[in-house]
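Heads up, one of the protein chains got dropped from this complex, but the rest are sitting where they should.
So, chain A:
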Amino acid sequence: MNIAIVKYNAGNIQSVLYALERLGINATVTGDADALRSADKVIFPGVGEASSAMQSLQENGLDAVIKDLKQPVLGICVGMQLLCNHSEENDTKCLGIVPVGVKRFPATSNQQGEGFLNSTLTKAGEGILKVPQVGWNTIYDLRSPLFSGIPDSSYIYNVHSYYATDSQYTIARCNYGLPYAAAVQKDNFYGVQFHTEKSADTGDRILHNFLSL
């Protein structure tokens, strides 16, 4: 099977590559349009900031290439967010493949321009929402072959401050302060907010399921 990973300026490509290797798959990391178009499956990873990731795609003409892909595509984390319409992260227009919005979790945080005093106002011991969401959370309402064999409430690993809003395209939910789309699908485009490549056996199974689509 010919698996291509989209090469652009986003992190964690290496981790996805290693995860596939553990499944016995040698993937190609490429930014070449023909190589992406001819792959059996395309994985679109990402860790980083949405606007610079979009800019990198545009500079390399990859935005148009990704939109036209016909084979199964799996966006991971920021890769998933970029499949959506728009992200609140630096007011970024995304690829618009899955027509949902990406918002910031409704909590203050330590990031960019928000001072500590401001961020402590909403805090009071346990039960506060720390942003980014870092850690193991559970997914439910699983409805896609992508989650074949995955029990409801399985734990998956998350690192993110922004989330895709719940919609008709949601194929898995997760709660963090509010219910959001842990995974989305439209046509041949799949996206998971969590990190399959770091989600232990559950993540391995989801990657395996994607490769079996």
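Here are a few things to note about the model shown:
Quick note on the criterion: a contact is a pair of C-beta atoms (placed from the backbone, for glycine too) under 8 Å apart; a residue touches a chain by one contact, two chains touch by 3 or more; residues count from 1.
FYI, contacts and distances are computed from a predicted model.
Note on the omitted subunit: UniProt lists it as "Imidazole glycerol phosphate synthase subunit HisF", one of the names in "Imidazole glycerol phosphate synthase subunit HisF", "Sulfate adenylyltransferase subunit 2", "Inner membrane ABC transporter permease protein YtfT" or "Thiosulfate oxidation carrier complex protein SoxZ". Interface note for the absent chain: among A:61, A:96, A:135 or A:149, the touching residue is A:135. Contact with the chain that does not appear here is found for just one residue of A:90, A:175 or A:212, A:175. Although one chain is not shown, part of chain A still touches it, namely residues 11-12, 14-15, 18-19, 21-22, 47-49, 107-111, 115-116, 119-120, 123-138, 140-141, 152-153, 155, 157, 159-160, 174-179, 195, 197-201, 203-204.
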